[in-house]
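One protein chain is absent from this view; the other protein chains keep their places.
Our next item is chain A:
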Amino acid sequence: MQIKVNNQPMVVETALSLDALLKQLNHLEQGVALAVNRKIISRSQWGSYQLNDGDNITLIKATAGG
């Protein structure tokens, strides 16, 4: 199935969990947060949350700023 992560299209296996996606992307570190189709999913739900075809994932992290 096809999803987008930060507007970048990618093809991933069906019924992938958020946890597994972030592991693939190497972004399971602390300090990141994400939303699927603009709905924020808390870290505790990443393991059980299954992605669907066409999902749009926003992945953010903290950076320097004033």
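In this section, contacts are C-beta pairs under 8 Å (C-beta built on N, C-alpha and C of every residue); 3 or more make two chains touch, one makes a residue touch a chain; residues count from 1.
FYI, contacts and distances are computed from a predicted model.
This figure omits one chain of the complex; the name its UniProt record holds, of "Regulator of SigK", "Thiosulfate oxidation carrier protein SoxY", "Thiazole synthase" or "Flagellar assembly factor FliW", is "Thiazole synthase".
The missing chain lies against chain A, touching residues 5-6, 8, 25-27, 29, 31-35, 38, 40, 42-43, 58-66.
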